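With one protein chain held back, the other chains of the complex are shown just where they sit.
After this line comes chain A, so read on.
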Amino acid sequence: MTTERDYDKLLTVALDKAMPYDWSIGLHGSMFFQEIRENQRFVGIRCPQCKKVYVPPRRVCGPCYTEMDELVPLSDTGTLRAFSVVNYPFIDPNTGGQRPVPYTYGYIQMDGADNIFSHIINETDVSKIEVGMRLKAVFKPKEKMQGHITDIIHFDIIS
């Protein structure tokens, strides 16, 4: 059908505008970000049935299909459970621009929580990162916080 000779006559239509959203963070998520802003610490929520602590807090424990309402104050420290140093170019959904590489994505078990929280780790040298390392959250200055996941800048490796 299409030969190499006339391939450049085939057209495309580009659409490069982002679709805007204004997602409600909801009651539990709002408390999570408020706690970070006010006290620079995490807060989780405990299931009354299986006693699991989830961070960030949410309304329902899926396995128990139970409403949770016991907030559990946590600290700003946790343990690295998995990580990846990312090297490929990627459009940052926050800015629409290209995110500088490399950066390190981490799965972090916050102290006192049973599930895993994810964020950026402030180290991109693979030889210096190990699962099991202790981490501490670094927050933006309080006056710059916006109730946003980037209010946490990243996690520093502390040991």
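By our rule, a contact is a pair of C-beta atoms (placed from the backbone, for glycine too) under 8 Å apart; a residue touches a chain by one contact, two chains touch by 3 or more; residues count from 1.
The rule is short, and it goes like this: contacts and distances are computed from a predicted model.
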Name the chain not shown, per its UniProt record: "Acetyl-CoA C-acetyltransferase", "Cell division protein FtsX", "Carbohydrate ABC transporter permease" or "PadR family transcriptional regulator"? "Acetyl-CoA C-acetyltransferase"
Using the touch definition from the top, which of A:7, A:23 or A:88 touches the missing chain? A:23
Per the touch rule stated above, chain A touches the missing chain via residues 13, 15, 19-27, 29, 58-60, 62-63, 65, 67
